[in-house]
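Heads up, the thing below is written out as structure tokens.
Complex shown without one protein chain; remaining protein chains in place.
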Amino acid sequence: MSHASTSLLTVDARTRKRNAAEARFKAYGIGAIIVAMLALAILLTSVLGSGLSAFRQTYLTINVQLPEAKLDKSGVRDLAVMRKVTTIGYASVLRDSLLETMADAGITTEMSKKDVAKLISKEAPATVRNHVLANPDVIGTSMSFDLLAEGRIDGFFKGRVTMESAALDGNTSPEALKLAEDLKAAGLLETRLNWDFLFAPDASDQRPEAAGLGVAILGSLYMMVVVLVLALPIGVASSIYLEEFAPKNRWTDLIEVNISNLAAVPSIVYGILGLAIFINFMELNQSSPLVGGLVLTLMTLPTIIISTRASLKSVPPSIRDAALGVGASKMQSVFHHVLPLAAPGILTGTIIGLAQALGETAPLLLIGMVAFVREYPAAYSPDAGLFGEASTALPVQIYNWTQRADPGFVERASGAIITLLVFLLAMNIIAIILRRKFERRW
Amino acid sequence: MSLSLSVLLAIALSATAYFMAPRHALRFVAGDRRKLASLPKQYGLSAGLSVFLPAILIALIGGLGGLAPASLPYIVIAVAAVALVLSIWQSRPEFIARNRAESIITLVLIAASGVAILTTVGIVLSMLFETANFFQDYDWKDFFFSTEWSPNFRGDSALGILPLLWGTLYISLIALAFAVPIGLFAAIYLSEYAGPRLRSIAKPAIEILAGIPTIVYGLFALVTVGPFLRDYFAVPMGFGQSASSVLTAGLVMGVMLIPFVSSLSDDIFNAVPQTMRDGSLGLGATKSETIRQVVVPAALPGIVGAVLLAASRAIGETMIVVLGAGAAARLSLNPFEAMTTVTVKIVSQLTGDTDFASPETLVAFALGLTLFVITLGLNVFALYIVRKYREQYE
Amino acid sequence: RDNVQVAGSSTVLPYAAIVAEAFGENFEFPTPVVESGGSSAGLKRFCEGVGENTIDIANASRKIKSKEVAACAEAGVTNIIEVRIGYDGIVFASDINGNSFEFTPEDWYKALAAEMPKDGAMVANTTTSWSAVNPAFPDQPIQAFIPGTKHGTREVFEEKVILAGCEASGAMAQIMEINGGDEDAAEGTCMAIRTDGRSVDIDGDYTETLARIQADDNGIGVFGLAFYENNTDKLQVATMSGVEPTTESIASGDYPVSRPLYFYIKADHIGVVPGVKEFAEFFVSDDMAGPDGPLAEYGLVSDPALADVQNAVMNEVFMGN
Amino acid sequence: MLDSNHMDVKMQTETTTKISAKDVQVHYGDTHAIKDVNVEIEDKAVTAFIGPSGCGKSTFLRCINRMNDTIDICRVSGDILIDGEDIYDRRVDPVQLRAKVGMVFQKPNPFPKSIYDNVAYGPRIHGLSNSKAEMDEIVERALRRGAIWDEVKDRLDAPGTGLSGGQQQRLCIARAVATEPQVLLMDEPCSALDPIATAQVEELIHDLSKNYCVVIVTHSMQQAARVSQKTAFFHLGNLVEFGDTDKIFTNPEDPRTESYISGRIG
Partner (left out) sequence: MLDSNHMDVKMQTETTTKISAKDVQVHYGDTHAIKDVNVEIEDKAVTAFIGPSGCGKSTFLRCINRMNDTIDICRVSGDILIDGEDIYDRRVDPVQLRAKVGMVFQKPNPFPKSIYDNVAYGPRIHGLSNSKAEMDEIVERALRRGAIWDEVKDRLDAPGTGLSGGQQQRLCIARAVATEPQVLLMDEPCSALDPIATAQVEELIHDLSKNYCVVIVTHSMQQAARVSQKTAFFHLGNLVEFGDTDKIFTNPEDPRTESYISGRIG
């Protein structure tokens, strides 16, 4: 034969060719990993680059005078009366206080009072108002507040806004930025860590600096609880039935094809379905994480089923035989032996399915979760039941923020994406660890 | 009493049954579990399930559609209580609890598969009526055979599905042509070549790609990939000026799909018994020959599953297509041209500003149903392929 | 349910969100939930019926259609209050570093029409440069980013710009000559937009248009006024027929391209869901929707007839009455 | 030593029928693997199945505890009665059947679990022990009977798949006897064993046959002669001859049996 007398130390021509093919093949593998990792690196850097700054925020420290004349004309501290003073009233209080604080610090500017007041976020009056309503005693005193600076000012300290761009910008001016710098020099303005980004609710289009992810994180959390509790067991259960127990006939073929087909149904169609079944027929609350979770469960099921069935299929029959042979029932052989061996694939399906469920916006459009929501949903309420109060979700928040006109929301959206990825990793970490534990060769 | 409270109570009762039943049975045999017909925990399981399931079923059925009578919670509890007594009474040594437990579990498993069926029925029904409404206003021949898609607000829209189908097919094919080889090779490398360290890092890392919100991919396509392809390929090669193109969307979507193929295939490769590889290596095959000719064919059903999943995602994706390929429906072979997909149009027609009873909006349902039927056909084909080429190891 | 639920047009969403936020801050009611999803989906949900699990208010960037009113009535939603909150200006803007333009509708017609009449026959539009459209323009390739056919803006663009340009340029008359005087068909022909890639439909939102312009310096895009005003450092706006788009010029009607924005109240929910009427009143109050209010500041063109609207809301005047 | 034992057993000739097969046919798709087999297998005795490779021994063995149910393309017809009950009756629960009829497969197939768990699995699902200590005892006893205890006693936690071929085979034997089945089917239980281990397993078979019904498949005539009281000779799917082992080996009736036996080597 061709290789009859060749030395092992020298590689013959054919082997060389095959080894070259081997090296190529391996290189393709490495290449594939590199492509994937590179894509990941690029995407992550771009997200991190533009999003990390969302976790820092610029604050103004203003010594706010809280004059009784303006905030409680009656002087009796009756809350019902005090409420009549709206945030518009508080805004003028803040303006005056800022001017005074500036004067105290010896900072002067050419700008009009109205423009100076624009340095303060539109969120600030509400902050102060809430504080005053909660502590009516403070009226008549002066107290120091750390208030959000307006978005462009914040952007200036994060490098998003420059003097040149401000000159063209209708919403700020170089003078304002100059003033902000002076305030910073005087210690009245500071850019620091911003936990509110994670805990505050969304804010309207005029207040990018105040917008937070609190409601969205809560909503996503609730939905993922629903999805995890329903999709994984239902998905695994139906795969087990179809793969192990169901008779193999046309019907089960039909079901099999049908489930793969469900995976290809555009996610918005699940929204249509959810609207029809859960909201119109079952009369669950719209915009609620429960409905969202149910819709996402239906959407995730095919992914979990397909991957579970694929891994159940790949368990060698000899393992089943061994269990049946010692008198285990089919059920026992599946749950004791086959399922643990199929676990890595099931967990992969879960990881991918949850990733999809966590990042999906389209089906939520039709069930009212793509929304502006400022009230934190409770996990349970007597009216709304479990997860029944209106909320949004992380992808929805991202989607909304990327649509907003104010460029300040670009940073927020990227920050939200970072949060979503962290959320995803945190959610999957158990699955990833479990999967490593179950991985074995035989 | 509220329904949820009664369900909680029913759960508590079934937990009681779970703990009581084995004890009751053991009492007859003086605590010697070997004399029981089934394992003690199977008595528990059987009893617990017999209590829980009827109660929850009644609660669910009664609670659906808000037709719950005020007495429903009490009925639920009564049923649970009766089942509790019965199931504990039934727990005698000669009672084969395993069979009971297993038949209940089988029912649960069947019910679980029923969810998928009901979902399908629901999807078809929820689209069928509106589709019928659409075809009352719009000629089905134009819908299926017209090559023009241009809805407008004046009511004389052209709503031909062909350009959308073509776009769907084209973009998905490009995405799969990118993702399947890369995903497969990544899976092969991870499961067959890589050490455990690299594997334990790279696999979850690649899975992140599936979790990045599609808007990020979309913007990446729009801002980076699109102009790059235009400036370095399309324009020099004379393929046009468009920054958004089928190729852009396809490639970027391909990146997103990599983990769908790689992770699942990797798990399946891992499940192929080592003796298969040994058999091949022992004949002097190289690792790559072993993989290509033994491991991959043996893992074929799983791979097809993974690819189907990826294809499904490709068909269902909107954001990347909108930002990467544009929104223009077009029938063209040029991969550097803007096109769009069925799914994108479903979303945009549903979320647009057109009159909700007009064909322009209703067409979304017809599109959805048509897509459903077409993908069904593709899946039948995939099943056939798997059946034909499946290699079942022992 | 104790919070007001609003759904509908994504154009109205920012305004509704601003109002909802202020409403939540200053009233004892919880902040209303404002969903987006398009005028069509919003009205559809609105017309699903009366009851706790239907929405209270639908935002729309167009007037409700009669077919929709009929569908509403069929589902029991008969008492609808129509509220016009103001106008949305539609502007043309390009990259801040690029050439500046002073457009007329005619220019847009000539640049984007699919076919134009020439010597008694319709010929495909092959213009590739703005200078070919109007010698006053620089020699810049035509690349327009216009709203996709799902957007209400597209309708306005087609009617108030393209069709107007078609008529102004005399093309309309020529087309009618060619097709034998069929006015409807001629209008359709006028408004058919070329599909050779010179004009790109944007199915997304204005941020997408902005991103496309930033990726392509020659691009000229259609934006809402509010969006432009928040991005004046990146975009330069073009004048239309010599008028620069501002809230004032639009309110006065000098700037021709704008559309009204509405919301619709389900009157049957007033008194059932707490805060519906208060929210609506607050929305159209001078503090909010007035010319100096935050909505105008954000870019809404305040309705000159706001007082009438306020009255209609206060007195719960139903549509059709 | 063995011989004297054999004498004992062969004394008590009058035995009852444990398994009886009537007109059993097995098809794998188009392959007709078992043709019209009729046989009566005695209780408290060892029956050996011999015959050339591929003649259907394993197939028939797998019919007896309905393991063939797991092969999609396999169809079984005819009746197999155990203790007079048709095991293919619809009311028969194959699980209970298999608990009663244990099996050692031709190819060792340990679970990818620890050695201990491999053996403990059966007793555990059948509830044969009340405590951990009892289970330890059961496992040790089974491993001892499987003649593998000494080799694995220090590594009961090591995976069963990491054993040598012969060790795996003995592990599977231990696993099967741990559940104390009434009928034990062993498909070439000693094929990978050295003579000493073989002797130990044969000893086990002999022990078991005092109380139970044991059926083994073997290629070694010597082994069949040593351990079995009855022998069945299969050929091309047919049961050619069935009878007392002595008779089959010394005085076969069928020429096919004759020629198979005489073709034996060493």
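Going by the order they are written in, the chains are A, B, C and D; count residues from 1 in each one.
Criterion: a residue touches a chain if its C-beta (ideal position, glycine included) is under 8 Å from a C-beta of that chain, and two chains touch if they have at least 3 such contacts.
Being a predicted model, the structure only gives us computed values, none of them experimental.
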> Which of the visible chains would the unseen chain be in contact with across the whole complex?
Replying inline: A, B, D
> Thinking of the whole complex, not just what is shown, which of D:S191, D:S209, D:T231 or D:T257 touches the missing chain?
Replying inline: D:S191
> Looking at B:I11, B:L86 or B:L281, which residue reaches the missing chain?
Replying inline: B:L281
>> By the contact criterion defined above, which parts of subunit B meet the unshown chain? Give residue numbers in ascending order.
In response: 274-286, 289, 293-294, 297-298, 391-394
>> Suppose we count only contacts with the excluded chain; which residues of subunit D make the list?
In response: 28, 31, 50-54, 58-59, 106-108, 151, 155, 162-167, 169-170, 187-188, 191-199, 219-223, 226, 260, 263-266
> What is the set of subunit A residues that contact the non-displayed chain in the whole complex?
Replying inline: 1-4, 6-9, 11-12, 14-15, 18-19, 22
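Here, only the chains that are shown with their structure count from here on.
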> Relative to the centroid of every protein C-alpha atom displayed, which chain's own C-alpha centroid is closest?
Replying inline: B
>> With centres defined by CA atoms only, which chain is the most remote from subunit C?
In response: D
> By count of C-beta pairs in contact, what is the leading chain pair?
Replying inline: A-B
> If you average the CA atoms of subunit A and of subunit D, how far apart do the two points sit, in angstrom?
Replying inline: 60
> If you average the CA atoms of subunit A and of subunit B, how far apart do the two points sit, in angstrom?
Replying inline: 21
> Centre to centre, by mean C-alpha position, how many angstrom separate subunit A and subunit C?
Replying inline: 30
>> Which positions in subunit B are in touch with at least two other chains?
In response: 98, 219, 350-351, 394
>> Can you pull out the residues of subunit D that are in contact with at least two other chains?
In response: 95, 107, 125-126
> Of all possible chain pairs, which ones touch?
Replying inline: A-B, A-C, A-D, B-C, B-D
